[in-house]
Structures are given as structure tokens and as C-alpha cells.
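Okay, handing you the structure first.
Shown here: the complex without one of its protein chains, the others still in place.
Labels A and B are assigned to the chains in the order they are written; within every chain, residues are numbered from 1.
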Amino acid sequence: MIEVKGLTKTLPNGRKLLNGIDFTVKKGEFVGILGPSGAGKTLTLRCLNGLLKPDEGSVLVEDEHGEKHDICQSSKKQLRHVRERIGVIFQGYHLVKRLSVLENVMIGRLGQISTIRSLVYGFTDKEAEEALLALEKVKMAHLAQNRTGSLSGGEMQRVAIARAIFQSPTLLLADEPISNLDPSNAKVIMKLIRPLSENIPVVGVFHQPEMTAKYCTRVIAIKDGQVVYDGDPKLSNKTLEDIYGEELAQMEQYEHAIPTPEIVRI
Amino acid sequence: MTGQATYSFKRYRKFVLPLILLIAVTEGAAIVCGATFDKLETGIVKGLSFLQFMFPPDWAAFKDMLEPAFQSITIAALGTIFGTILSVVFAVLAASNISHSWVRNTARFLIGLERSVPEIVILLLLIAAFGLGSMPGIVSLTLGCIGMLGKLLADIIEEIDPVMIESMESLGANKLQIIWFGVMPQIIPNLVSYALFRFEINIRLSVILGAIGAGGIGYELDYSFSMLQYHRAFTAMIVVMVMIFGTERLSYMLRKKFKVEGALQ
Partner (left out) sequence: MSTVDIIMPSKRYKQKATIFMVSAIVILIACIYLNFNPIMIFTEFHYVRDLLGEMFMPNYQILYENTSTGISILQTLSMAFLGTLYGGLIAFVLAFLAATNTMPYKAVRIITQVFVSMLRVIPALVVVLVFVIAVGPGSFSGVLTLVIVTIGSFAKLFTEIIENVESGPGEAIFSVGASRLQMIRYSIIPQIMPSFIANLLYAFDVNMRAAIGLGIFGGGGIGFQLQMAKSVLHYKDVTALITIIIILVILVEKLSDYLRKRILGEGKLG
């Protein structure tokens, strides 16, 4: 479970980037965060795992023993401990390009093993086998020994998910995991993330309302650093307009003019 | 016609002042160095005839040269190895995306200092402190290596994708782990290519440093010259040329191999 209370972040010039963000995500929920560009989605997500310290507010995260930690008040060491079990899939690719796919997955456990062992010995055979299983889940095991830099965008994103799975996380965060993927790859990724939310809370930032409607259990919309919608993933046209402005409504009309594959199938 | 003439003069006018300046500086420098064309002629004529005089090499001395040559190569190799290892440490400390700003500034300052003291000066000081031997040679080559590779590698590390480093932070990895698993793999190709490049330089330097007192083939060369044993010196020169040529080839081959390995499979 993750509880976010009253996050605010203000620039020195007085501009409020985040203005009192509140929400709670329980396990079993797959929450999609929507909102226009620059709304503060990435900032919120960065607060959730302590990459960014908010000016005010708290983020309570449960670790694997059910203990609650306030990420905003943690010392560096505590923060590392909590992060061990927070899986993060970033906006864009963030893998180590010159390591093999398998090594990139195993990196997910760095926080959980002793530093000396990781530097001198590296990972164990058992960890390698587990990492391979994680890769099999995302159908990437056949490329395990390849250099990560040679993968395509969709493949890299799948490796990132395998890394998060390998972490055995108690919380999964994803920032635009499907933004630079083609529609079919995007579906593959969503289908991979969805079942993870059965045991842990999953929070993802998306730009595709049709995707969140289909795969998420709940949608939160952020605009100008505030939560403007929190509830059913199927948004009405009115809500969409509220979130993205009137431009969207016009775009919708345009989209209806050309039949999309979905519509044809119906 | 006249119009065209003024046009072409105008085109060259902006070069007139720099050209005058260049000629003046060249003249001045020539006066300071005592360079004249007469002297140049004697220099070339005498230099070539002297080379002729050094010929033929003293092949009997060839076997005396092998061990000093091997020593020089070993000195250059050790200087490169220690220097490369230490420059990685310095580079990590000097990279703004890894280190605190004061650590970074100190490391950058030290690297800059090492860069600006020529190896020969370091060698002279070390010899003054510790006496002759291979140690001053190896240490000065090591320091020279840090001055050069430290800066180049630090710049490479600073270009590493910050999102990648953040992503490793976000799964609980500490600094050392980030450096080992995130930074090192990314700089290895550059590291190898710079180290090979530096090895070529160190081979040349080890000859010069040897002449001052670091031992090896450079000492042999200088000694033969000062003992007026020019045929022997010629032999030493040939050995050095083979050394330089050999390392150049070797480094070229290794670099090519490594590049191919890094590319598409």
C-alpha cells in the first residue's frame, strides 16, 4: 500500500509545480495517472520513490514486512532500503547499454545484496536462473546474452519490466512505459504490467486514455499540480475535455472520421 | 578589368594584417633561436652526413640491446597500467554526475596540475629525491597518464545518461555499485582506446626518460652517443624504431578488434 498526502513543490520563483497531491493505492490496484504535458506527473512519481523531496507532504510506503516508511523523512540508508523493493520503469530507456540483457535484469537486486559481494563476486547462479525466469515472463529469454544496446525500444521496455519483476517489488512505478512503442507492443506491455497488480500496488503514468480505460482499475488525473479526477478508469468525454482542454474534443471528432481498427472490428 | 582587380585585392585585404603579424613573430622567434638559412643548410647537410657516418649498425651490439629494450617496454607498460587504473579513479572523482562538487573540483585541479607538469620535469624531481632507477620513470609515466586519461575519461563519464544513474539509484544501489555496474561498462571502449593511445606515447617517452636516468634502451642510446660509439647508437636507434613501429601496429590491431566487438553482431 502507498499513501500520498499533501505533496507540494514550489519553485524559488513561487510557481507551484505540485499543489497538494493526495491519493492512496492499495494492492490489487493498477492506477493510471493521466494529465497534460507539464502537469506534474513525472514529478509526482519521482516523489513516490524519493528521487525528489517535496517541500511538504508525506509518502508512506509499506515494505516487505508490512512496515510503513515515510519516504520524505527517510535517511539515505533507509531510503536505499525502501527502494530495494520499489520497481521503477522509467520514461525512456534507462538500461546499461553495454551490459547483457541478463545482467541488466540482475541489476534489479543490487540494493538487496551486500556491496562487497556484488563488486567482487557479482551475482549467483541462482539469481541468474531467477532473472532468466523473469525474462521468460516477458518473452525475452532468447536474447538473454545479447548486448542491451542492440535491442529495439519495445524489447528494452520489456527488459525493464523483467528487472522490476526480478526485484520482487512491493510497489511498482512506471513513467510512460508505452509512450514510444507501436500499438501492438504497447498492448503487450500493458498485459504484462496488469497481472503484477494482483499482489502489489502499481502506479503508472500514461498519455493514452483508451489504454488506461482498458487495463487500469482506477485513473487519477493531474492538472497544474493538482488531482482533478480520481475514480473509474472509463472517462466521459466531458472529463477528458476537463483534463486535456477543448483541443481534445476536436481531435476525437477527427479520429471518428477515420475508422480505427477497433471500430472496424465492432 | 580594374573593377575585378580591386575586387580580388579586397578579398585578400583581411589577410594582410594577420600575415604581417605572422611574419613578424616568425622573424622574432628566428632571431631568438638563432635560426638562419645558412645554419639550416649546415644542419641538414651535416645531420645527413652524420647519419651516414653512423651507418652501418654494429650488429654485434644487437644482443646487448634486447634486455634494455625489454626494460623500456616493461616500464612503459607498467606506467600505462598503473596510470590507467588511477585515472579511472580520478575520473570518477572528477565527474560531476558522480561526485560532490568539492571532490570534483579537487580532482579536476589535481588532474590539471598533472597535465601541466611535463613528465620530464616530474622525472627530474623524482630522481633528485630517490636517485636513478626504474621507479622515477614508472611514476612519472603514471602521473602523465593520469593527467591525460583522467580528463578525457571524466568528460566521458559526465556524458553518461543521467536517467540511467537515477534508475540505478531508484532500485537501492549505492555509489560503488552504480560506478561498477553502470559507469564502468559504459566507458570500457573509450578506456581501452585511450589506454592504447597512451601506451604508444609512453613507449616514446620511456626512451627519452631512459636517457635521463630511468634506464632501458634510452640510456643505452644516450650512452653510446656520449661514448662516441655511433655504430652502436645506430643499432639502438633501429631497436627503438622497431619498438615504436611494433606498438603502433599492435595498438591499431587491438583497437580495431575492440571496435568490431562493440558493433552490431
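Just so we're on the same page, a residue touches a chain if its C-beta (ideal position, glycine included) is under 8 Å from a C-beta of that chain, and two chains touch if they have at least 3 such contacts.
Predicted model only: the values in this text are computed from it and were never measured.
Taking the complete complex into account, B:Leu124 is the one of B:Val89, B:Leu124, B:Val163 or B:Met184 that touches the chain left out.
From the options A:Cys72, A:Leu132 or A:Leu173, the residue with contact to the unseen chain in the full assembly is A:Leu132. Annotation: of B:Ala61, B:Met168 or B:Val207, B:Val207 touches the absent chain (contact as defined above).
Interface residues of chain A facing the missing partner chain: 102, 121-125, 127-129, 132-133, 136, 141-142, 144-145. Take chain B: the residues that touch the chain left off the picture are 25-26, 28-30, 32-35, 39-40, 42-43, 46-47, 50-51, 71, 74-75, 77-78, 81-82, 112-113, 115-121, 124-125, 128-130, 133-135, 138-139, 204, 207-208, 211-212, 218, 221-222, 225, 233, 237, 240-241, 244-245, 248.
The criterion applied here is as follows: only the chains that are shown with their structure count from here on.
Those residues of chain A that touch chain B in the shared complex are 49, 51, 80-88, 90-92, 94-99, 103, 107-108, 110-112, 115, 118-119, 146-147, 150, 163, 167. Note for the complex: chain B touches chain A at residues 161, 163-164, 166-174, 176-177, 180-182, 185-186, 188-189, 262, 264-265.
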